[in-house]
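Here the complex is missing a single protein chain, while all its other protein chains stay put.
Entry: subunit A
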Amino acid sequence: MADEKDREEIIVAEFHKKIKEAFEVFDHESNNTVDVREIGTIIRSLGCCPTEGELHDLIAEVEEEEPTGYIRFEKFLPVMTEILLERRYRPIPEDVLLRAFEVLDSAKRGFLTKDELIKYMTEEDRVSLCRLGW
């Protein structure tokens, strides 16, 4: 029992260090804050893949009551630790990613042209995003 608690403490401690490293590298003024626009990059660099919607929610969670444009490490750390412990926002498995490309490549050529990629990435659709749960 105690052993397991120790192990969890160690894991949390390691997560803390990992998160600190990822955070500090964007902390340009060395004052434990980062620009809110870098939060997405930081979270993703730690191996998580939230959608834009999920990211917005996260930012709201770590922002100050009166948004300053900066996120403080003290607020970010607990939230990020939870995410890592719960293994939230896991990246999409490679085979799913491959299938996604194959869906767009209807002619089964094995590639997409630059124009096609642009078209698919920027096209708006009448199907609302909510319906897809994204």
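Methods note: contacts are C-beta pairs under 8 Å (C-beta built on N, C-alpha and C of every residue); 3 or more make two chains touch, one makes a residue touch a chain; residues count from 1.
Everything below uses one rule, namely that contacts and distances are computed from a predicted model.
Colleague: Consult the UniProt record of the chain that does not appear here and report its protein name from "Translation initiation factor eIF2B subunit alpha", "CDC45 cell division cycle 45 homolog (S. cerevisiae)", "Serine/threonine-protein phosphatase" or "Histidine-containing phosphotransfer protein".
Modeller: "Serine/threonine-protein phosphatase"
Colleague: If the hidden chain were put back, which residues of subunit A would touch it?
Modeller: Residues of subunit A in touch with the missing chain: 13-14, 17-18, 21-22, 24-26, 30, 40-45, 47, 49, 51, 91-94, 96-97, 99-101, 103-104, 120-121, 123, 125, 127, 129, 131-132, 134.
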